[in-house]
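With one protein chain withheld, the remaining protein chains of the complex are depicted in position.
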Amino acid sequence: MLSLIVILPFFSALLMAIVYLGNTKEKRYFFYTLIGVGTPAVSTILSFMVGNTLLDGSATIHHTLFQWISVGDFNIEVAFMADRLSVVMISFITFIGTLIHIYAAGYIKEDESYGKFFSYFNLFMGSMLLLVLADNPIMMFVGWELVGLSSYLLIGFYHQESSNITAANKAFILNRVGDFGFIMAISILFISLEGTGFTFDSIQENIGMIDPDRLSLIGILLFVGAMGKSAQIPLYVWLPDAMAGPTPVSALIHAATMVTAGVYMVARYSFLYELIPDVGIFIATIGAASALFAAVIASYQSDIKKILAYSTMSQLGYMFIAVGLGAYSSGIFHVFTHAFFKALLFMGAGAVIIALHHEQNIFKMGGLKKELKLVYITMFIATLAISGIPPFAGFFSKDAILVTAFASEHYIIWGVGSLTAMLTAFYMFRLFFTVFHAEPTETKKVHAVPNSMTTPLVVLAFGSATAGFLGVNEAYGGSSWFNTFLALPDAPLHLSHAKEYMLGGLNVLLGLLGMWLAYQLFAKDMREVQEDKIYKKVIINKFYIDEIYTFLIVKPLLFLSNFIAKVMDPKIFDGLINLNVWTYTKSAVLFAKLQNGKVRYYALYILVGVSAMSYYMLFKLGVVS
Amino acid sequence: MTPELFFLLASVLFSIGLVGLVSRRNLFVLYMSIELMLSSVNLLLATFSKVLGDASGSVIALLMIAVIAAEAALFLAMIVHIYRKNRTVDSDTFNKLREEVENA
Partner (left out) sequence: MMDHILSNIIFLPLFMAVILGAFGANLKILKIGALFSSIVTLLLVAWLTYHFDPHAQMQFVQNIPWIQKSGFSYFIGVDALSLVVLLLITLLMPPLYIYMYHEKRKGYWYNMMLLQTGVTGAVLSLDLVLFYLFWETMLLPIFIMIGKYGNGMHQYNAMKIILITILGSMSMLFSILYIGYMHFETTGVWSFALNDLSNIVFNAKTSIWLAAGFLLAFAIKIPLVGFHTWMAPAYGSAPTPAVVIMSAIMAKLGIYGIWRFGFGLFETTLVYYAPTIITLALIGLLYYAVRAITEENLRKMFAYSSGSHLSLIALGVFLTNEYAWSGSLYFIATHALASAGIFLMIGLTYKRFKTVQISSLGGIASKAPKFTFFFAFFALCIAGLPGTGGFVAELLIIIGAFKANLWIGALTATTMLSAMIYIFWMLQRTLFGTSNNNIEYPDLTMREMIMLLPLVILLLATGLAPSLFMPIFEPHLNATLHDVMIAIGGLK
């Protein structure tokens, strides 16, 4: 049953692909919707069933499909493992995934590549579930890469526009750069384990036999993979561009699931990371930097999806702060809550975009709270959640992270995190107010939004409101159910309840402050961002990082390639060969001159030759002494 | 009359013939030089025959005279033919069998 959760989406993707390729023009709407949305739904039910068995207290479920490869000590099976961590992950992945599939059915309805979309979408689901349920690093890597492939396919879905493909390429290439580090880490890990088996369980048992330096190397390289997949500095530049894909894609992949794979990975390897706390601090620092960096950029963006993209990067930074500092459960908890409200935000944004005929600039929106009431309310809840206002989900998860930072005495990280919290509230409410409250600069006719799109919003809003209650910690009267269930090796915290309340209160204050600032600036009339001051120009242009990358990497590569093509190959390697040829032809010409056709010369040659031979024979070979 | 004198004469004749062969262009002179060289070889053979008391040297010399005569006939006939075609007996003009070199 466990394997079905992963296999069903792959099969449905394959089925839909074959049917689609059979005749791409035919719109088998019913068929594709049934298979395309039905399969994730089935996976959801199965996931809940598996989760239920674990809730009842049974141990981790393993299921092996078949032996994948067996070379030397390298024995990998296609096998799945449902422990508490993965069960939590698959529960919300499948649930939110199914909701987004329903949403997508409405969003993509008019597109003629409807079948292709659901094929890709299911491929993604299967890959993500494989990643999470894998019982060994290799299978996880296969899922990891396939998720990247699905992302590529989906971002480039509107392939007629070349710029979308460029964005898709960027995503895949940067993912691969991360994977480069990841595969190095896995290989080194395998070699270091010297044949003691390569499933997560066996690695956990034998992790002690690897020396700390080697472990640090592995930990850092694994994180390089996470940097790529979860869009942290410096491998994040693909995420904003990835918004070129259809909005359901952004909601599912670039908000709720794929990008959180990096966090999941660190949590999965918690037994490794708890042995190398310094690497953890590095991870947390990168997370903090990414969080702040993204928040700053988001505050000046005008495209609704790009704001949300940077917001995702920022929230991911929080998750990495958590897992970096050893609070694995808190990190996963934030993954969990974030999935709800971020998916909701994206889906709401998609509804707004559709309603306004594909307008994506928030400053061309405004005053939508009357026309899109449902969207308005649900997005309000989500925005409150992400800003960390209690009792919504975001407060509990974000608070847990900041408390961890403070308690482990990493005050700079805590400071950065708190500042970012304020910025988060600011830019999110900036978005909210400009879209729904402010006076629109131009009146537009609002297109109706189908129910298939709005119903999931309601469900997710409910989730954003209540999901936080799963993880309330003792200070606020809860039992930290979420953390205890996960049973990850969290670093213990010692902080008095009083301090916790203070920190929590501070968070709320910062959130409200950001909200108030946004209200002041944007609720009444909005002004598009002006590039008047230098610092504004820099921030609006995303600190010119893309341009820097182009300069540092793309241009040298092209130069090198052309250099090889025009200089190395033709002049040096071919040059050597041509030198040979030149020598031969020149000497050939020389020798040819000897053969001038005149008999006298030939007679002379005979004379010379015979004389030399005679001399040699007579004097050197000892015929005459 | 020591044999050495005959050897010397033969060598001198051979050298004269050889130099003539190499440096002269006229076909008739070419042929005369070849004849000279052949004659010197004949002389050498006859001398050795006498010195070693072996008859085979003389036999070969006699044979060679016959062959040389035949060869003379052929060679001169060919020269006549060549002259009829090309109106010259300069051997340097007959260089069609050479390598065509385009550039120097």
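We just call them A and B in the order they show up, numbering each chain from 1.
Definition applied: a residue touches a chain if its C-beta (ideal position, glycine included) is under 8 Å from a C-beta of that chain, and two chains touch if they have at least 3 such contacts.
Predicted, not measured: the structure shown is a model, and the values here were computed from it.
**Student:** What are the shown chains that the omitted chain is in contact with?
**Tutor:** Per the touch rule above, the missing chain touches A.
**Student:** Out of A:Ile45, A:Leu149, A:Val446 or A:Val599, which residue would touch the omitted chain in the full complex?
**Tutor:** Of these options, the touching residue for the absent chain is A:Leu149.
**Student:** Pick out which of A:Leu2, A:Val37, A:Met125 or A:Ile138 touches the chain that's been left out of the picture.
**Tutor:** Spelled out, the listed residue whose C-beta touches the missing chain is A:Ile138.
**Student:** In the complete assembly, which of A:Leu2, A:Ile35, A:Val177 or A:Ala267 touches the absent chain?
**Tutor:** A:Val177
**Student:** Touching the absent chain in the whole complex: find that residue among A:Ile564, A:Ala588 or A:Met613.
**Tutor:** Once the missing chain is taken into account, the touching residue is A:Ile564.
**Student:** Identify the residues of subunit A touching the omitted chain, counting contacts across the whole complex.
**Tutor:** Where subunit A meets the chain not shown: residues 17, 20-21, 24, 66-72, 74, 138, 141-142, 145-146, 149, 156, 159-162, 165-166, 169, 172-173, 176-177, 179-180, 183-184, 187-188, 190-191, 557-558, 560-562, 564-565, 569, 573-574, 577.
Definition applied: only the chains that are shown with their structure count from here on.
**Student:** Give the list of subunit B residues in touch with subunit A in this complex.
**Tutor:** Residues in contact with subunit A: 18, 21-25, 30, 91-92, 94-99, 101, 103.
**Student:** Which part of subunit A faces subunit B closely enough to touch in the complex?
**Tutor:** 589, 592-593, 595-600, 603-604, 607
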